[in-house]
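Notes for the one structure printed next.
One protein chain omitted, others in place.
Up next is chain A:
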């Protein structure tokens, strides 16, 4: 009887708060950096805008000036410009791929040294 536990002073798991340094995940660092870097967002916005503006804009800019009313050539130019935007996008994505693969290798090499 002398070692009776005082139950009322213990907290259930629902009452426990995460104090600093006592929670289960307190020793782990949370990754609070933004999931999508700013330059990627800018890149996507630029390409989205280019995708909307460039084909239509090139059509209406050249149909009466460069091609003198021949709308077929102007339409073909619009399709070509859309593909130019696409190729530029693929090139940018491919370069990003290479830089992603090169960077970890550099880090690993530094660790070994």
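We take it that contacts are C-beta pairs under 8 Å (C-beta built on N, C-alpha and C of every residue); 3 or more make two chains touch, one makes a residue touch a chain; residues count from 1.
Here is the rule we use: contacts and distances are computed from a predicted model.
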Checklist outcome for this item: The chain missing from this complex carries, among "V-type proton ATPase proteolipid subunit", "Flap endonuclease 1", "Presenilin" or "WD40 repeat-like protein", the UniProt name "V-type proton ATPase proteolipid subunit"
Item to check | Touch list for chain A against the chain that is not drawn | outcome: 36, 40, 43-44, 47, 51, 55-56, 59, 71-72, 75-76, 78-79, 82-83, 86, 89-90, 92-94, 96-97, 100-101, 104
